[in-house]
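Before anything else, here's the structure in question.
For this view, one protein chain was removed and the others were kept in their places.
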Amino acid sequence: MNPIMIPKPKRSSSRWLIYAALLAVYVWAFSGIPFTGIKETAGQVVESIVTGLFAPDWDFVYLPEGEDLLRGLLDTLAISILGTVISAAVSIPFAFWAAANMSRFRPISGSGRVLLSFVRTFPELVMALLFIKAVGPGSFAGVLALGIHSVGMLGKLFAEEVENIDRGPSEALMASGANRLQLLWFAVLPQVLPSFLSYTLYRFEINVRSATILGFIGAGGIGTPLIFALSTRHWDRVGIILLGIVVMITIIDLISGAVRKKLV
Amino acid sequence: MIELRQVTKIYPNETKGLSDINLTIRDGEFVAIVGLSGAGKSTLLRSINRLHDITGGEILINGQSITKAKGKELRLIRRNIGMIFQSFNLVKRSSVLRNVLAGRVGYHSTFRTLTGRFPKQDIDLAFEALSRVHIMEKAYARADELSGGQQQRVAIARVLAQEAKIILADEPVASLDPLTTKQVMDDLKKINQEWGITTIVNLHFIDLARTYATRIIGLRAGEVVFDGPVSEATDERFAEIYGRPLQQGELLDEVVV
Partner (left out) sequence: MSTQIKLGSDPSQPSLRPKPPGRLKLYMTAVLILALIWGSGKQTEASLGELFTGMPNMADLLKQMFPPRWSYFDNIVRGMLETIRMALVGTTIGAIIAIPVALLCAGNLAPNRWLYYPSRLLLNLVRTIPDLLLAAIFVSVFGLGPVPGILALTVFSVALISKLTYELLETVDRGPLEALTAAGGNYFQRIAYGVVPQIQANFMSFVLYTFEINVRAAAVLGLVGAGGIGLYYEATLGFLEYDKTCVIILFTLAVVLLIDYASTKLREKLL
């Protein structure tokens, strides 16, 4: 009677090396965190925040003299709308630059790609700081920061869309004697426009979120009264502003999501 | 008149697409190009309007060399050559009317076409072209709402609106069912006969070629191995062209005849 052969599971020695490396990284990461420096008042603060959140300062919703919640949210919305429109407009030429099928030479689209990933990586808050130095503090600096930073992502998404188009219509138009611009207008744009719009709306959703914090560094929007309320510990005011932000973003996500579903 | 003189095409990977092709196609002819896939049918057709560049020889359209033409000159020659594709090549998201009008862009300045201001005659022309192929009622439908046969008829209307003197059709019925195949081929034939538009069609089905064409050109490995009237294109000659007896897949008998 033959004993049943039990195959040994494959074992790789490199696996233990990976585990050891991971462990080392985690030890390094956790050991460097000063968990001790937490304020003793934290519990008290949490309590007042919770009270503030559940008893928000409703009066702040509308103040006749201005600088209230509604105007802050409106400003935030305006920053994100304008920033998104600017970035969408700037992204279109960038997309054709970075799309591999639009130029004959690889380095052209390659350089576009590198530039876009550079813009994408450049933090928008830092961009806002620089724009504040250029045009002064206020919403306009925020608009410019969002407008430029968003090109990094939108340009990439647009370029991928351009790369995925059906070449057939372009060929048909070329055969009928169209020039390059006519080709673009009649064969390429109609194919990519709906997705361009859809991506723009998606980026708008992201930009609304970003615009709520631009005020922290002086680039306009609801972030300005929020950081002020936080630093002066007006927790009921923080509560109403948070509520306002959550409601606004939820509504915008719902509307934008519904429109995007219709587009594609 | 289309003249091909010692036309040769060698691809960058050194495979031969076309070798030393000499052909003269007179006005009003209905020519079918047949051959196995890979024989160079599509390359030949696309060389005529220079969607593909040739590497040797010259192609003349009504005495004018398309091989040497550049920029605007090339576009003006192309304007007179309509093309129909196997996959229709319509802009799927645009309306049928806009697809047909796209055939007119070669006639107008860039600015005028980009602002979408086609003259009234163009719109009339587009509608008449659509009524020729019996789908006028679909003018405002989106192209992707139409069936394959209807889409190919839109493509034919686009060529009509282009007022082309020559039609190149690259496997126009390869993605259609037998019944729509007949309708599309009938349309092409009618246009060829009524207006004397020179028509060159790549076909896979030999009996289709015999039914509709006045002249058949057989290609094998980039060379012309048959050129003659339909009466000479017997099954035996085709067996020669193909290098083997005809197969069932190359005939469409029961429907067309």
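When the chains are written out, they are named A and B in that same order, and each has its own residue count from 1.
The rule is short, and it goes like this: contacts are C-beta pairs under 8 Å (C-beta built on N, C-alpha and C of every residue); 3 or more make two chains touch, one makes a residue touch a chain.
As the structure is a computational prediction, the values presented were derived from the model and not from experiment.
Colleague: For the chain that's not shown, point to the residue among B:Thr15, B:Ser131 or B:Ser147 touching it.
Modeller: B:Ser131
Colleague: Would you write out the residues of subunit A that touch the absent chain, in ascending order?
Modeller: 25-26, 28-30, 32-35, 37-39, 42, 45-46, 49, 74-75, 77-79, 81-82, 85, 117-118, 121-123, 125-126, 129-131, 133-136, 138-140, 142-144, 209-210, 212-213, 216-217, 220, 223, 226-227, 230-231, 233, 238, 242, 245-246, 249-250, 253
Colleague: Which parts of subunit B face the unshown chain closely enough to count as touching?
Modeller: 27, 124-125, 127-129, 131-132, 136-140, 160, 163, 165, 195-197
Criterion: only the chains that are shown with their structure count from here on.
Colleague: With centres defined as the mean C-alpha position, give me the subunit A-subunit B separation in Å.
Modeller: Centre-to-centre distance between subunit A and subunit B: 48 Å.
Colleague: Name, in rising order, each residue of subunit B that touches subunit A in their complex.
Modeller: 49, 51, 75-79, 81-83, 85, 87-94, 98, 102-103, 105-106, 110, 113-114, 155, 158-159, 162, 164, 168
Colleague: For subunit A, which residues count as touching subunit B in their complex?
Modeller: By the definition above, subunit A touches subunit B via 166, 168-169, 171-179, 181-182, 185-187, 190-191, 193-194.
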